[in-house]
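Single-structure report; data block below.
Note that one protein chain of the assembly has been removed; the remaining protein chains are unaltered in position.
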Amino acid sequence: MSAAIESATDSESPLLTVRGLTTAFPAGGGELRVVDGVDLELRRGETFALVGESGCGKSMTAFSILRLLPAGARLDGEVRLDGADLLALPEAAMRRVRGRRIAMIFQEPMTSLNPVLTVGRQIQEVLERHLGLRGRVARERILELLAEVGIPDPGKRIDEYPHQLSGGMKQRVMIAMALAGEPELLIADEPTTALDVTIQAQVLRLLQRLQRERGMALLLITHDLGVVAQMADRVAVMYAGQVVEEARREDFLRHRRHPYTRRLFQALPEARRRGQPLATIPGSVPSRFDRIPGCRFAERCDIAQPLCRERAPELLPVAGQRVRCFAVDPRFAARFPSPPALDVATEAVPGSRQQAATPLLEVSGLKVHFPIRRGLLKREVGRVYAVDGVDMAIAAGRTLALVGESGCGKTTVGKAILQLIRPTAGSVRFDDTELTTLKGEALRRRRRELQLVFQDPFSSMNPRMRVEEIVAEGLIAQKMVRDRRERRERVAELLRQVGLRPEVMDRYPHEFSGGQRQRICIARALAVSPRLIVCDEPTSALDVSVQAQILNLLAELQREMGLAYLFITHNLSVVGYLAHEVAVMYLGRVVEQGPAEAVLADPRHPYTQALVSAVPRVEEGGREVIRLEGDPPSPIAPPPGCHFAPRCPWAEARCQEAYPPVTALGEGRWVRCFLYGD
Amino acid sequence: MFAYLVRRVLYAFPILLGVNLITFTLFFVVNTPDDMARMHLGMKHVTPEAVAQWKAERGYDKPLLFNAEAEGLAKFSDTIFYQNSLRLFLFDFGRSDAGRDIGYDISQRMWPSLAIAIPVFLVGLLTNITFALAMAFFRASALDLWGVVLCVVLMSISPLFYIIAGQYVAGKLLHLVPISGYDTGVAAWKFLILPVIIGIISGIGSGARWYRTLFLEEMGKDYVRTARAKGLPETVVMFRHVLQNALIPILTGAVVVIPLLFMGSLIMESFFGIPGLGSYTIDAINAQDFAIVRAMVFLGSVLYIVGLVLTDLSYTLVDPRVRLE
Partner (left out) sequence: MDRVDFVTLALLLGLPPTLFALLAVGLDAKPVILWTDALLYLLVAAVTGFVLYARRRQDLRDTWRAVLRRPLGMAALVVLSAYGALGLVDSVHFRLPVSQGEGGEVHYAGESLSLFDLMATPLREGVEKTYSAPLAITAFVKETVERADGTRVREYPRLRYGGAHLDDPSRHRADVAARALWGAAQGALVAVAAFLLLAFLLARRHGWSWAEAAGRVLRGETTLPWWSALATLTVLLVLAGAVVQLAGGYHVFGTDKVGNDVLYQALKSVRTGLIIGTLTTLVMLPFALVLGVMAGYFRGWVDDVIQYLYTTLSSIPGVLLIAAAVLMLQVYMANHPELFETEAERADLRLFFLCVILGITSWTGLCRMLRGETLKLREMDYVTAARALGRRPGAILARHLTPNVLHIVLISVVLDFSGLVLAEAVLSYVGVGVDPSMHSWGNMINSARLEMAREPMVWWSLAAAFSFMFVLVLAANLFADAVRDAFDPRHARN
């Protein structure tokens, strides 16, 4: 181990050198170069982040380094590990590199483990294959590894199957498996994207610790600039198969020289950008980007010059960074407008403070329990307490963000409000009508006033319907148009409203990108002129730049039409940017609620505090991160007393006895925690 | 687990009752016992007395569902439905229309059926998995391509052709084995070997192709990529990771037919003159002996339900994710 640390200081010879790496797949008669001439250099013991939006080729670069590509792919260039060219190795020799010198962990811990082999067996494979460890010795080592990655009770877990572990635990097992071969380089492909914020914080900290202890190099692939800021020593940004900017982290965060990088940062929703539109990058990544003669970003770039479309820029060294842009090239810099002042935070426009007199939606004591039936007569033997007593109110034209981690019941709250799932108890009053007792035709007619936008832009539209049919669905169901002509006119109008050309109405969903699909879904919801829209994680499947477009659109629609939003999300930056109020949910109950700015700036409930501090941020400066241990408990058997008590750093004896009552904190804030009682 | 089994057995009752109702409707309502008697006695020149006697001998002279003349429970039990359909629940198959004891016949004839069906099942499963694994291992190569083509060709050939061609080549041309017949004990092997081989060959086409799809589907999964990233050789990836996962649908899919192996194969047994349950059924169909057909329908349904339960149980054995509750 000490040898590894020593060599880490030896920055003379890089551990991994990638030169002109090109990965191509056969596509439509020719080839598509998904990775196109990538150069990288990783030193021992450093964390190198490869950042980019989906489809930029960052994961493919990683797979190419390990030569784990699907059949038919063509690989070119050089990948040198300690000087030896991996691309020239015979397959058998390459197998001795995989898992031994370079290990990899993947984005989806749920599917990346073999479901029918025990955790121990899967780790043992690596020990057997690369270190020749078997039997008792191997088992001892596996237990060590499991303990090292922070799995409690390794003696029990070693013989369990992946499905018996939570997502975070699975990712830890993946990491243990990767560590088993004692690799010099660990490639982590979006290791925390599928995990919740608090779990993400755990896993990132674990990776950081292991990397330091073992002096291992880490190639971290991510789309999250916050993760980069927190983890990386050096960063490379990829766009359309190429590296467009490479820098040390400090320089990267400070200078952002490439227009694409600059825009990416400006597109981040943050509390300080409240009330202003986010910067967006128009359009989307061109589909056959490898055939573009000039700069691949030119057509979306705000400072592009004719030159950019004619010639392809090289990766140029600029003050310790490397940037692929003519604007930084002294020969051409004069042709470009002087770079806009660094994205300095402008004064936040305070959100309108006035509370509407009467709330549009009032939810009180909402409970949704799903019975678990078992046994001979299908008796109810238990319940999933998905939502267990939620109160909230939203006024017209306001946004309430409902925040929580997966499984806390926030989506169920949304569906129960819309009566798509009938609540077990409680009341949902909308504009002075009790929705829970409405039935049949009355409910059907009422539905037009409350609408829904979903997370997954791919499952939210019927693939067999044209855009016109999709958008017009509500018009037909609610009999809001008389004939075909009127319908088409109305659909055209709606499409314009969400920023799409009306001509798209004769196309099918699969022809659109994620952001465009989300626009169509918003148009579908708007068609029936709703007053409240439940947005269920509408941007979490989208790239940052596209997310900004959708957030801008939602804000604009709210201003124009006075819509109220129930914004369900796990992303606190979005909350800070967009929401007027926020309610934080934990295991079926709201634990803290109040004005968004106040809650995020000064969270009171220990869970909210942990949540807020766990979000990786771009700003520099150390923050103390409150790390939560363990996983959220199951809603089938919530812990007695305060549900959060088992993970709470401040828990006392009484926390396990009763659920804390509501404590008002003034200014419309309240919290359910004994810390603030009395 | 136990509660699950009990529930499955209880659930089997309404299903078997439904099966009985269907067969009862087919055999006694669509055509009345009078029709059947005339059919059996020859269509012409049938005297009413002969019909009445035929019915009385077989107990078909009772009312269908409800006997108004009887007393107490006998109002229901002294009927055709009770006597001929419900009694099957006690595995009391009664006598065939020709007067034979069906239960005894079944106990005698199931052994030759099993003697063919079990080797065909086991060796066939193994052969199909082997072929499929070979094709999947060498996927997208010439071997795979031609293997798939061969599978499609094999499954496009009528099963009757395999039997007839097999009998002709092995029996008539080469005189390797007798064309048909049966013997008791070990001496039966020379009568069994040809039908077993034919049974296996005629199943390869669809079986191997189906399993190949399952293998390929597993090979596209993320955990396979993980296994490769660990540096495992392709053979280990294939045999330890892919095979174990693909075997789950293969084995559980195969389990459902195990109980039905008792029923034998209709055409195979009849072509090769093997005195199993398959040829028993075919003879009954040709002789229009409805009592036997009814008994076999019931037996088949029971075995099918047993197969379903076994399938669920087998899941718990091979798939750690499944637990029965």
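Every chain is named by a letter (A and B) in the order it is written, and numbering of its residues begins at 1.
Throughout what follows, a residue touches a chain if its C-beta (ideal position, glycine included) is under 8 Å from a C-beta of that chain, and two chains touch if they have at least 3 such contacts.
Please read these numbers as outputs of a predicted model, since none were measured by experiment.
Within the complete assembly, B:220 is the residue of B:48, B:72, B:185 or B:220 that touches the hidden chain. Residues 415, 418, 420, 444-445, 447-448, 450-452, 454-456, 459-465, 470, 473-474, 477-478, 508, 510, 521, 524-525, 527-528 are the ones on subunit A that touch the missing chain.
Residues of subunit B in touch with the missing chain: 14-16, 18-19, 22-23, 26-27, 30-31, 35-36, 38-39, 43, 152-153, 155-161, 164, 167-168, 172, 213, 216-217, 220, 260, 263, 266-267, 270, 281-282, 285-286, 288, 290, 293-294, 296-297, 300-301, 304-305.
Operating definition for what follows: only the chains that are shown with their structure count from here on.
Centre to centre, using the average C-alpha position, subunit A and subunit B are separated by 52 Å. On the subunit A side of its complex with subunit B, the touching residues are 66, 68, 71, 92, 95-100, 103-104, 106, 108, 111-117, 125-126, 129-130, 161, 163, 174, 177, 181, 374-376. Taken in their complex, subunit B has these residues touching subunit A: 3, 6-7, 10, 139-140, 221-223, 225-233, 236, 240-241, 244-245, 248, 318-321, 325.
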